[in-house]
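The complex is shown incomplete by one protein chain, all other protein chains being positioned as in the whole.
Letters A and B name the chains as they come in the text, with residue numbers starting at 1 for each one.
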Amino acid sequence: MLDEPGGIPESPFQRGAAAAWLIGPAFLILAAWLMLGSQRGDLPLAPAVLVASDQITPGARRDPMGEPPSVMSGGFKHACNECHRVFDSPTAQHRPMVQHTHITLKHGMNDNCFNCHNRENREKLVLYTGDLISFDQVPRLCSQCHGTVYRDWQRGTHGKTMGSWDAASGLQIRLECNDCHDPHAPAYPPIAPLPAPQTLRMGLQFPYGAHEHEHHVPLQEGAGRNRKPAAHPEKHE
Amino acid sequence: MSVRIWDGPSATLDDPQPPRMTRRSFLRGTTAAAGGLAALVAALNPLREFTQQDEFTLDQFLQKHYKEMTPEDMEKALARIRAEVEKRYGVRPHLRDVKPRAGVEFVYALNLSRCIGCRKCVYACVAENNQSRSPQIQYIRVIEMPRGTLDTEKGNHHYTHPKVPDINHFYMPVQCHQCANPPCVKVCPVEATWQEPDGITVIDYDWCIGCRYCEAACPYWARRFNFAQPDLAGDAINPDMSYLSNRPRPKGVMEKCHFCLHRTREGRLPACLEACPTGARKFGNVLDPNSEVAQILKTKRVFVLKEEVGTLPRFFYYFDERYPNSLDPEAVKIGQAIGCFPGSPAPEALA
Partner (left out) sequence: MIQYLTFLTRCFRLSFVGDWRYYLWMLFLSIVALLGLNAYCKQFVHGLATTGMTDQVSWGLYIANFTYLVGMAAAAVMLVIPVYIYRNRDLHNLVIFGELFAVAAIIMALLFVTVDLGRPERFHHLMLRFNFPISMLTWDVIVLNGYLLLNLHICGYLIYCAYCRRKPGKFFYYPFVFIAIAWAISIHTVTAFLYSGLGGRPFWNSAVIAPRFLASAFAAGPAFLILTLQVIRSTTDYTISDRALLTLRNIVTIAMTINMFLLGCEVFTEFYTDSAHVASAKYLFTGLGPHRGLVPWIWTAIGLNTVALLLLYLPVSRGLQFLNFACVMLIIGVWIEKGMGLIVPAFIPTPLGEIVEYIPTLNESLVSLGIWAFGLLVYTILVRVTVPVLFGRLSFDREYDPNALPEPLPH
């Protein structure tokens, strides 16, 4: 290693020469390795999550009974009074339905058919005052009880608007009560959610809140100090 | 004497002269240079796969910033993009540059009492805005929140209940809040993102350099980056496109919610709103006092997310009355006690 003149034959320079000889072949090996082993970097692309287009169709949530009202029976469309002119209806409030069995009445204390339907003319709805209105004037009927919601709906702060955000354009359609709510069971039934996000390299995610188990839950603390929150139904999925 | 290496003797003992070009040293140098060159070429080898992609064109390279483009420049750029979309996806797009309307400032309002967490808005947005299906890019995140908090850190993004809403949670969708004081615009080094007169913060996808500083700056996690070439199924492409909104993005740039400006600037409503089954989403011109959003701001108790960061969002949340319904066992008990539910004793009986 020492550069003394006349020193040992294995001088730094000779080793330098040997090392220099190494450079070319080393680079060639690297080149060969890069050419052969040149795979694509790992791209953990998950398959696309696809959703059927009917799941996201814009529009009303349900098809309301139009004006004039009708029912399908035996593959034919019948007007209400075709039957109701013949058969009288009893006045009793809570009685099992013989016809229209698909209707479940879940409308809170509003559990009398003739609160809304007219007993004499089934093709009309009836107001509290006894005035008859047609089936396309549903908001008037609902507003009798749901005054605050009706007020909000008039302002546009409740309900759904389709078409344009600009009322002046004349293209604005404000959906009416029964475009979304079933008048016999106005609360929304729960529906299946669309798939959870599956973003790049997201890894395993827990289907429940990450910190939910450790935070303070006032609702449950009322029932017992330091009680653990009730186990979530989905926790062990 | 100290050890000298780099400055050590560079001549052999037989050849006390300074280094000369000998045949051996020439050969050595040549093999080293050839080897180095070969290794360099081999290292650059992956670039060959590039020819399959046509995202680097001279026209795009020379294209000016959106704000500096003349109408002719824009027409040229639109023609180029139309051709690219048609070549790649086989669809002739209806592509244009939609300008903001005067006297309009868009605002979004979301009713947390109505949202049921069905994620229909998320996928309607994906379909409308030609978002990458793989890797997945979605502008809207719906967070399932436990009761008693508005801290999103306590929420859950990945709920998989068979049915929603879950009775122990409420749901909070988050997307770009189109802030009036947007931190993302502030940090962009090349002005590739800016706020338009109607309040929408937009991105020029042909100008963004992909530094992701805006993504770090956003307090609402509203920005998305194209980590790979976006994969859109060809038949799923929405041909109704504009330059600043939903035209297909190249890889390596940012994107985010733009309030569907190609729809809303032409008077229509955003896709997420139209897909919402509960009417929880409200959109409109806040400068019009009769608009739905103006009415909400006037009559409801609204709040914004993370007000403390001072971003002044144009995206408001609110709650309103919600009738106790039979899904909620607590409410059923209360309702039965006061006679609001069928099967309960008549109010007179209680009195």
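Note that a residue touches a chain if its C-beta (ideal position, glycine included) is under 8 Å from a C-beta of that chain, and two chains touch if they have at least 3 such contacts.
Just so it is clear, the model here is predicted, and its values are computed rather than measured.
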Contact set of the excluded chain (shown chains only): A, B
Identified contact with the non-displayed chain, of B:G155, B:G199 or B:P277: B:G155
Identified contact with the non-displayed chain, of B:F26, B:W221 or B:F303: B:W221
Chain A residues touching the omitted chain (full complex): 12-13, 15-16, 18-20, 22-23, 26-27, 30, 34, 38, 40-45, 199-203, 205, 210-211
Chain B, residues in touch with the chain not shown (by the definition above): 2-10, 18-19, 29, 36, 39-40, 42-47, 49-50, 53, 56, 61, 64-65, 135, 137, 141, 143, 151-155, 157, 174, 183, 186-192, 207-213, 215-221, 223-229, 250-253, 306, 309-311
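As a convention for this text, only the chains that are shown with their structure count from here on.
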Separation of mean Cα positions, chain B and chain A [Å, integer]: 20
Residues of chain A touching chain B in the complex: 1-6, 9, 11-14, 16-17, 20-21, 23-28, 30-35, 38, 43, 45-51, 53, 55-59, 61, 94, 105-106, 108-109, 111, 148-149, 152, 155-169, 171, 175, 180, 186-188, 190-200, 205-212, 215-219, 232-234, 237
Chain A partner contacts - residues on chain B that touch it in the complex: 1, 3-5, 8-13, 24-25, 28-36, 38-39, 41-43, 45-46, 116-120, 122-124, 126-127, 133-138, 141, 144, 146-149, 153-166, 168, 227-228, 231, 233, 264, 267-269, 271, 274-279, 282-285, 288, 290-292, 295-296, 299-300, 320-321, 323, 325-327, 335, 339-342
